[in-house]
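All protein chains of the complex are present and in place, except for one that has been dropped.
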Amino acid sequence: MRKLLTSTGMLVALMSPAHAEATKIGVITTLSGPAGYLGEQIRDGLTLGLQATGAEFELVVEDDARDPNTGVQVADRMLNEEGIKLLTGIVFSNVSGAVVPETLDAGAIYVSPNAAPSGLAGAKCHPNYFVVSWQNDSLHEASGAAAKKLGYTTAVALAPNYQAGKDAIAGFSREFGGTVTEIYTGVEQSDFAGEMAQIRNAAPQVVFQFHPGGQGIAFLKQYQQAGLLGSVPMVLSEPSYDGVILKAVGPAAVGLTGTTHWNDDFDNAASKAMVAEWAAAFPTTPLTTYAQQAYDTGLLIGGALNKVGGEDIEALQAALKAADFASTRGSFAFGANQHPVQDWYLTSIEADEAGNPKIVTKEKILEAVGDVYAADCKM
Amino acid sequence: MILLIEQLLNGLQYGVTLFLLAAGLTLIFGIMGVINLAHGALYMVGAFAGAWVSIQTGSFWAGLLAGLVASAIAGVLVELGVMRRLYARDHLDQVLATFALILIFNQSTVLIFGRQPLFTSLPEMFSGSVEIVPGLPYPSYRLFVIAVGLAVAFGLYLLINKTRIGMLVRAGASNRQMVRALGVNIGGLYTAVFGLGALLAGLAGVMASPIMSVQVGMGDEIILATFVVVVIGGVGSVKGAFVAGIVLGMCDTMLRAFLPGLLQQVMPGSEAQALGVGISSMGIYLMMAIILLVRPRGLFAAQG
Partner (left out) sequence: MKREYLILATVFLLLALVPFLAAATGQTSWTRLVGQALIYGMAAASLNFILGYGGMISFGHAAFFGIGGYVVGIMYHHFDAGTSFLGVIPGTDQMLITLPAAVLVAGLAAALVGAMSLRTGGVQFIMITLAFAQMFFFLFISLKTYGGEDGIMVRRTNALPGLDMRNRDTLYWVVLCFAAAYYLFLRRLVQSSFGQIIAGIRQNERRMASMGISTFRYKLYAFILSGMGAGLAGALMVNFLRFASPDMMHWTRSGEFMIMVILGGVGTLAGPFIGAGVLFTVETTLARYTEHWMLPVGILLLVVVLTSKGGLMALIRKLTGGQK
């Protein structure tokens, strides 16, 4: 199955042949380069989610190579040539910053399974723009709240020296409330030995770090190698400890604390169904929150398509806005800016029978939180 | 004080990693006059082959051997199949060809290993840490990396200064045309040098894999710093690559570690942090610009 999915560029999935016309959904995502696995997760999660609703759909998948130019080029063809009215899939903010305005101007709908740049969350919000994942800030506030709840008062917070990194530390500090020593890392840095020395020197009660993808893998390995894993606890927000990162890091991740909006041990029917479907389709690939967000996106879109079909954009917009679907994360609603209002959970990374890390949900730490930009949105 | 010693060691370790990559690149550059952008791809080949074999066999050392063999073979194949046809051509054609090779290597890796980063672990022997001075536990694997780097540097020194091949290499680096004119079997020498360069890149890849993330495109990120080392050291000079690698590794680590702290004396904490990291990211480029303005041919230029 997996081979089949990855070897055919155009993934066409037709389900239950009851109706005549399948709705085309454009998926622009990052499939090349080091971040290619994120796009793969999103594409596959979206497919399974849509299939689960039994909706009539046809996915048109294309690589954006993490380049805004390519993304817009692809979007243009999908919107204006192929007559696609519904786009989704983008991983990175810089691509969505270029593609989303293009989509909205064409009168089409964009549903984000991941990227949610703050520039589109506040005053520039739009009725046809939905985010199913999370807004950046709330992600890290949850980690701050977790560290506070665990009783820590001094922390070292590390993140790359770009906007999302600065937002991460700001979000963490806001809810944490204690003393935070900030350390920024290089944008393309992969050796953190210097930072490890600084952490040891500062001797905080807890470490918070935000390094998605390959940087996160390197950071966690080096944290353990420096002998800090046992001595200084670490709190992470979800992009820094997704299933793929944990698989690459192995036992070096056991003992960390994370905050997330979803985990694979959630006790609800939608989540259980998704975990089973994923395991059947991709037995060797971890199921990450990226795939889960995309699966939820698939449930949302598929549900709306079942109700109103894909022709009438206004009706589709209203159906999406209602968010009438059973989310894999339990409770889910859209805020004023059509970004999620959701709960955040504390998890710990423990060893399974084979000694490999697995994420175990502990407790809910924040309930029904939206984001700070919703107040600026007048729709 | 302890912090300073630790950061010095970190700088040294980063420096020798850069040296392993730069040594091969500077030889290829100096002797064949080829700008090999695909050198980072050979680093990736070494890392992936090493990681995959060590997952299959459970032994880091089997992985190390596999990584060396795989990257050397890849290097020789590239030399015989592509580079050989381009020596007489313009530098820019070589740039285009090696750029094409990067695309081919990266995408082939995705097809073979998939998009997910591979798991790697430390060799059992070096999984702990050593207390160098009281109160400073340092990962023994990093000490091992430093030792390997220094050993390779010494080995290259012997090879280049004490053997017949080394003599040809030196001659080739300082005057390419002359060696050709003397009727030396230049084809064999070129293949050997390219293979050796690839082997060293592969070694760097395997050594880095337990510390970094083994992922597609990992070579593209480090190739830039490697070129900086080659140019600062002087094209064709292994000694230059060694000195420049260590200096650059030190400089980069020290700036990162201490500049934000220094800036904090004169401005608020978070601004100092951001500015300090910004400047240290530019640090190696700034250093290169300054060195080249003072010594336009680098520190130890081999070519007259």
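Every chain is named by a letter (A and B) in the order it is written, and numbering of its residues begins at 1.
To be clear about the criterion, a contact is a pair of C-beta atoms (placed from the backbone, for glycine too) under 8 Å apart; a residue touches a chain by one contact, two chains touch by 3 or more.
Given the structure is predicted, the values throughout are model-derived calculations rather than measurements.
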{"item": "Omitted chain's touching partners, listed by label", "value": "A, B"}
{"item": "Among B:104, B:192 or B:250, the residue in touch with the chain that has been omitted", "value": "B:104"}
{"item": "Contact residue for the chain not shown (choose from B:89, B:162 or B:180)", "value": "B:89"}
{"item": "Sole contact to the chain not displayed, among A:61, A:109, A:156 or A:220", "value": "A:61"}
{"item": "Hidden partner interface residues of chain A, rising order", "value": "6, 9-10, 31-32, 61-63, 65, 67-70, 72-74, 76-77, 80-81, 93-94, 97-98, 101-102, 117-119, 124, 161-164, 166, 187"}
{"item": "Chain B residues touching the omitted chain (full complex)", "value": "29, 35, 37, 82, 85-86, 89-93, 95-97, 99-104, 106-108, 110-111, 220, 224, 227-228, 231, 235, 274, 278, 281-282, 285-286, 288-289, 292-293, 296-298"}
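The criterion applied here is as follows: only the chains that are shown with their structure count from here on.
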{"item": "Mean-CA-position distance for chain B and chain A (Å)", "value": "34"}
{"item": "Of all residues in chain B, those that touch chain A in their complex", "value": "2-3, 6-7, 10, 13-14, 106-107, 110, 114-122, 129, 137, 139, 141-142, 210-218, 221-222, 253, 256-257, 260, 269-270, 273-274, 276-278, 280-281"}
{"item": "Sites on chain A touched by chain B in the complex", "value": "6, 31-34, 36-37, 40, 161, 166, 169, 182-191, 193-195, 197-198, 200-201, 213-215, 217-218, 221-222, 225-227, 244-245, 247-250, 285"}
